[in-house]
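Beneath this line is the structure, given in structure tokens, with notes to follow.
All protein chains but one are shown at their positions in the complex.
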Amino acid sequence: MQRIFVKGIKGGLGSTSVVANLACVLKKSHVNVIAIDLDPKSDLGLHFGLPWKSTKGWSNEVNFEDVLLHFHQDSDGVIFLPFGDINVDQNDIAHIVNNCKKLDCPQNSWFLFDCPSYIDLAHLPLEPNDIVIELINCDATCHSLIYKRLKKLKSTDSSWKHYFLVNRYNSASVLEFDLFSLWQSTLPLMAPFFINSDEVIKESTAYRNVALNCAPYSIANDDFETLAGWLVSKAAL
Amino acid sequence: MSFTIFYNRPIHSTLYILLSILFTDKLVRYILFKFHSYFNQHKVNVIEAFLMPFITLFSSLFINIKKNKLDFELVLYSYYPHLRLPYRTYVYSNIIRFIIQSLFLMFFKNRLKESSYSIKETAVDYFYNRVSYVLRQLRWFDLKLGKLIRRLLSKNKKAPKKSAFKAMSEARIWQNKLIKYLTLAFIFFLLAIFITIPFSLEAQAVFISFILIVAYALKRVKGQMATIVMITLSVTTSSRYLWWRYTETLNWGDPVALTLGAGLLLAETYAWLVLILGFFQTINPLERKPIPLPKNTDLWPTVDVYIPTYNEPLSVVKPTTLAALSIDWPADKLNVYILDDGKRPEFGEFAKEVGVGYLTRPDNNHAKAGNMNSAMRYTDGEYIAIFDCDHVPARSFLQMTMGQFLKDSKVCLVQTPHHFFSADPFERNLNNHSQIPNENMLFYGLIQDGNDMWDATFFCGSCAVLKREALEDIGGFAFETVTEDAHTALRMQRAGYKTAYINIPQAAGLATDSLSAHIGQRIRWARGMAQIFRLDNPLMGKGLSVPQRLCYINAMLHFLSGIPRIVFLTAPLALIYFNAYIIYAPFLAIFIYVVPTLIQIKATNSRIQGKYRYSFWGEVYESVLAWYILKPTTVALFNPNKGKFNVTEKGGLNDEEHYDWGISKPYLILLIINLLSILVGVSRLVLGDPSQIGVLIISMGWAIYNIIILGAAVAVAAEARQVRHSHRIKANFPAGIRLANGHTLKVKITDYSDNGVGIETEHAHLCRVNDKIELLMSRGNKQFSFTTHVCNTRKKQIGLTIKDLSLEKQRAFIQCTFSRADAWLDWQNNFRHDRPSYSFKEVQKTSLRGFSNLLFHAPRPLQPIIKFMTNIVIYVNSFTPKKPIVHNNYD
Partner (left out) sequence: MNSLTYKDSQTLTSSDIENLALRFGGKREDYIEIVNKQKNIQTINKYALLKEINNELNAAINPCHSE
């Protein structure tokens, strides 16, 4: 079992669509993928074709046995769990993460957690094999946030594998190019690639699908394959 | 049939009535109908038209014509495709064609595929099966032979896994000098016996056929050991041949024949020497691998990159400079300098703009060598990398080469191959770019690797790194000759330094753009080599090992090939014109000595050089140059200080197709006298002494071979037009595009030049001309984006132009294209191993092209004669049998 936690370093960096697409790529290489929405926005379901009216998720239930009823499967075979519409606190989130271990699933299953940007990593029950991908964009705010995060990571003993991944990269922008070059050569924990900015990622949600299915010939498709391949090489499975 | 017709056409009606007496009404109508159709539609004369229906009727008694009629026409059409239409107009010639073709069809299996089998066909099949059975038997024997030899050889190999060759050479026994020399002496003694022992003709025939059989069987065996055996066999046979020539074939009685014969013999001796030295040189190519550098870049040495230029335009120097700047080497340890002997202010400005050094000097003494010597006074890097201003280096250049220096402090030079992305004049004029290995390839693919084995790598003036310390040791670049590069390396080797060659193309440039410029360059090299030979003879002087001396001598001999080549091109004429027996031996002896030896040598060379030089092409290249390097080498041999450095012009174009009569003149003369000799030979065959027929035929065969080679040489002289201003380079690497609407597409870059890129998508792209597109290319982990415009679209192909890039972007573009580490890797892998028969066919084709070029460009007064001659040839050719046309069943 490999657990991947995807979160943005700040809000609105597109972590949900990264989770959805990553889940789809992994599923296509015939592994068992379970995506779990930890974000109160509860929008992961939208990417997997969950009906708009269905708003319930794990936060609506108290017992984990009841939570099982809320697991869905999309047309590609990805199993996912929506958040629901009840407010929860950090402890509940930690609880559900732990409970997922109890699920009876094949050894080579991948758990993808779509975490909200504000979540405190220290409160999550992270283990040494877990991979945390913190999404960043090439802008100045992220630059400052990255250094803050690095400081924090250094001060606490973080045992998990932590990586920064650039999302929505557009090399035509001078600032983005400059920042990315700088980060790539100076920052530790940078993933050695990036997700290109691509219209199709936005569009695919509108079409109730993932980029992978909408535009198999796009660079975004390749980027997610790269991400998946890289994760596999980092995974402890 | 009503009576009105009777009145209208009396003859017809009479005929009708007459026929009705003999035949039924149906047949009569058939006869008349056929008669009309033959007479009116096919314009056959009356009698034939009248007889034809009867013939058909008569034969219909025996054959079911109706059933076979369609088939017959089809068969005629497909089995005899070259019969002239309409058949009747060319009856007599068609009959001959028919007979020849039938004979051809009978003896070669050319049957079309058919589904049904009759008894006749099975009989035919049986016949063919017998024939193929015999062939199979032969092949079986051949296979067994190959297996036997392979087993014999692999037995030797089994003992140590390490190459037997190496184990032998490293054995302790050789420490003892006495044993070493005794063994060597013994080997030479044996060899001498093998070479000098006189055989009777029969014995020689047996001996040579045995060698040929072994060589033939070895053809299938891979590996170094088999090659060495082949080389040994070739050395033995060729030496035996030469010995025979010296001892038995000089005609002392006839002074003319003796002089001419001696000339040929000297040329043959030269060829033999070059052959033996060549074998020695390439017996075990080193194929050096790059050595990784230490991880800590602080340990890396400082490198100066020199880009000497004299009169080349800035557009040529620019990419080189930008690429040199982006070589993967710590920026503080990499200094690029433009050494401008042209002293042009715009170069200075450009250098300042991109941040490279710009060096000039007050005088222009000693050309390139002087230029670099002067630059050495201003720079202080530990190593000096040199790129001709049109050689764009790959970013990995230094990391691939510098490891050699760090591993062995005695190494003073690391050379990489010169690769040209544009077609050289040979390739362009013959239109065989990247189909047949070019002239350079043998040298950089094989010979340099061979030289490296003997620590005798040549410095080629560009795409190389040198150690400053070593250069200072020998007093800077040697400037006494016009080939400063080779001379510099020679001096460093004399001073005890080692040289290395890495056969990884890490830079590419423009080839010379016209044949005359190409020849000019070769003349310079030839002259330079001759100068070195006189001024600093590698045979003499100290510091070199014996193999090094041999390698240098071979290189120099190579440039002396002018005279011997011309001798070979004219030798058969001596007998035909003057009846001079230049090889004074009976026909059979000549046949038994010459032909098998040649075959053996060709086979060996094809084996060794197969990937880098196809059989017979060496002769073509050499023939083109022979006449022109003859004079300068000779002059330089006698007066080495004459001659100045001329810059090889590059980067230009030929505006229109033209025929370089000036250059092909010597070959035209040779060609004409060779052609005439065939006529003379034929007339002598018919009218002359019958005892000479054998020798005459051999001479004429040789002359025909010469004509083919000369034809190919002449073909080179037709200068093809060069269309593009900037050369498109074929490529195959991934990239992406981002359209104006934000969508992205995966693409493949299929070609690029300095102002455009060709891409291919797998998918519908919806791009239109003049659309603005972001092209995303990467270098390492970095992605660069370039604003481009669509200039043309075809199905899945899109052509993009790149305009007005900032300097920074230009640099990035060069990094993503020209200076990719793998940009030039494909050049050697594109070629299949040589197959002599195929190669000879190609030479023949080229030769034919040469002739047709000649005819096409011939002066006007000669045109009618040429037209007449061509028609004759075409007519004669129409008689040769053709392959039947194959239809597939769905037609």
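By written order: A and B. Residues from 1 in each chain.
Rule of thumb we're sticking to: contacts are C-beta pairs under 8 Å (C-beta built on N, C-alpha and C of every residue); 3 or more make two chains touch, one makes a residue touch a chain.
Just so it is clear, the structure is predicted and the values come from calculations on it, not from any experiment.
Novice: Would you mind listing the shown chains in contact with the chain that isn't displayed?
Specialist: Answer for the hidden chain's contacts among shown chains: A, B.
Novice: Which residue, B:R613, B:R684, B:R820 or B:R849, contacts the hidden chain when the whole complex is considered?
Specialist: Considering all chains, including the one not shown, the answer is B:R820.
Novice: Hey, which of B:S102, B:T297 or B:T880 is the one touching the hidden chain?
Specialist: Per the contact definition at the top, the residue touching the missing chain is B:T297.
Novice: Tell me which of B:V303, B:L776, B:I814 or B:L854 is the one touching the absent chain.
Specialist: Looking across B:V303, B:L776, B:I814 or B:L854, the contact with the absent chain belongs to B:L776.
Novice: Using the touch definition up top, pick the residue from A:L13, A:L26 or A:I93 that touches the left-out chain.
Specialist: Missing-chain contact among the listed residues: A:L26.
Novice: When the complex is taken as a whole, what residues of chain B touch the one chain not shown?
Specialist: So the residues of chain B touching the missing chain come out as 289-290, 292-293, 295, 297, 328-332, 396, 399-400, 504, 733-736, 746, 776, 778-781, 783, 820-823, 825, 829.
Novice: Could you please point out the chain A residues that touch the chain left off the display?
Specialist: 25-26, 29-31, 108, 140, 143-144, 147, 150-151, 175, 178-179, 181-182, 185-193, 196, 219, 222-223, 225-226, 228-229, 232-233, 237
Basically, only the chains that are shown with their structure count from here on.
Novice: Within the complex, which stretch of chain A touches chain B?
Specialist: 169-172, 177, 180-181, 184, 192-194, 196-200, 215, 217-222
Novice: State the interface residues of chain B toward chain A in the complex, per the touch definition above.
Specialist: 736, 738, 741-746, 761-763, 774, 776, 781-785, 787
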